[in-house]
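Every protein chain except one is present and positioned as in the full complex.
So, chain A:
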Amino acid sequence: MELSEHIKTANVEDVTLRRPFHPALRGTLCVTSHHLLFSDRKDEASWQLLILLKNIDAIEKSVENLFGYPRAVGSSGTITIKCKDLLVLQLEIPGMEECLNIASSIEALSSLESVTEMYPFFYRPSHLTLNGPWGLSSTEQYYKQTERLWDRWRVSTLNSDYSVCPSYPSAVIMPREVDDDKLIRSARFRQGGRFPVLSYCHHRNGMVIMRSSQPLTGANKKRCKEDELLLQAVIDGSELGYIIDLRSAQQAQQARMTGGGFESKSFYSHWKRIHRHHERGKVVQESLIKLVEACSDPSHSVDRWLSKLENSKWLSHVHSALSTAGLVVECVERDGHSVLVHGSEGTDNTLLVSSLAQLILDPASRTVTGFLCLLEREWIQAGHPFQQRCAHSAYSHARLKQECPIFLLLLDCVWQVWRQFPLALEFSEALLLRLAQEVYASNYGTFLCNSEQERCAAGVKENTHCLFQSLLRPDIEEQYLNPLYEPTDLAIWPSVHPQSLQLWTGLFLRWTEYAQNMEEAREEVWSIVKEHHEQAGPDRTNNTLSTHCDTLTPFENLMDELTIL
């Protein structure tokens, strides 16, 4: 079925558009295969609104005159469009039939599941070409950059056909002394084949963060020698490593009944296991839904608001993610031990914790490029199932399947770190907001599919553009820079007291609060910083002046002497 066959009515005139902060507008509405287009009818300087259909999370229609005469004068319908970036729009459409047609076209087209029919495969801006490298980094590159690894670690390509672990990239970094055969056995012992792989090597002490999925010990406490050897090789003679299990001890026990489990003390004697409970899946998705609902009702009293905020538990998730990341950093940086992080599948909270820990530890991941590379390695290549997790956002009425806003949670945590260390990150809130939007609906192929394998099969790298590369184009990157950036080599330990964490108003109240004052204040900061740069650009001027003065000093001395004489 061609995409265009879904479109029952392509064009409607005299539509009224209502959106936050703006007066209502009348204009023409068009539905295309991938977009909803609204343009007002003033010919010159006409104003347009273009929304990716994929961005539409829910659509609600109310039709007047439903049982009356069809096409009667004055019959009209209202469509409320709720987007995944939390924007809510209303369209008043004259004519009941048109209204229903538009609504059903949008519904059909916004829930397409075939990857290759999605817009990134059709997005062809004139300033970008499809040839050329795709993406910013790879396992091999990370290995090349990290000199500390060369001694004891190697790049293994045992997964080059994705047969050992379908959700891993083709190359992974492993201890030199463990050969590929052992890895294959270890992979069989881990859920989804996600055997322990290196995620980060600390530049200061060479300690590493590994990540994996849970071991399949099952009810009768199976063990796997190769898996044990692999972990032994990771700590290489040092006394201790930490396993941070992102489930409570009780949950980990229960997992054994369904074939999962945990690393028992007797078989992994040099590893100390710590359990931290993290909510996952549906619970987190429902948190988002509740939070967005609380934010979109401005009539709440203070008490009601606080109670709804608490009830959503969103900030509790932020709190536990940051605390566990802090714990990992504590192990690596302060105690000087290596860490293995895993939960159950190792595709969600595991990535959240390991990437947050890197942001806190590693100055390189706090630049724009470094942060995007981190996301690429730790989320996209590491196999976070973006397509499943981000199929719907907070408004959808569809029955939830695998949706879970873990990536949004990561962005929120990064925002919290930025609030506490406003000078330490090279990027600003704007980048996080952009990513929060792109992950749900995008012109680019970066967040398509669930794994490298799927992206390969769909030809994503050949047929779409890469978001990260386009964000790094100098003119674009500039919008996302933090004017106050001052790099620091140190770990930036965030405070995790509840008093130190805040609601991310920039995201959740983006469309409900008129943030103009904040925007102006931000501009003021920029102008002060720019002035500083000019003045100190500055330094050059100063230096030139100083050199002039230096050459003059002998004269000056001479003159002084003369005066004395």
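Rule of thumb we're sticking to: a contact is a pair of C-beta atoms (placed from the backbone, for glycine too) under 8 Å apart; a residue touches a chain by one contact, two chains touch by 3 or more; residues count from 1.
What we mean here is this: contacts and distances are computed from a predicted model.
**Q** Among "Pescadillo homolog", "Phospholipid-transporting ATPase", "Myotubularin-related protein 6-like" or "Integrator complex subunit 4", go ahead and choose the protein name stored in UniProt for the chain not displayed.
**A** "Myotubularin-related protein 6-like"
**Q** Have a look at A:176, A:222, A:272 or A:290 and name the one touching the chain we're not showing.
**A** A:272
**Q** Just name the one of A:5, A:161 or A:335 that touches the chain not displayed here.
**A** Selected residue, touching the omitted chain: A:335.
**Q** For a quick check of understanding: of A:87, A:128, A:233 or A:484, which residue touches the chain that isn't displayed?
**A** Reading the full complex, the residue touching the unseen chain is A:484.
**Q** Contacts of chain A with the missing chain: which residues?
**A** Missing-chain contacts on chain A: residues 272, 274, 276, 295, 298, 300-307, 309-310, 313, 315-316, 318-319, 323-324, 326-327, 329-331, 333-336, 419-424, 484, 488-503, 505, 509, 512-514, 517-518, 520-521, 524-525, 528-529, 531-532, 534-536, 538, 541-542, 544-546, 548-549, 552, 555-556.
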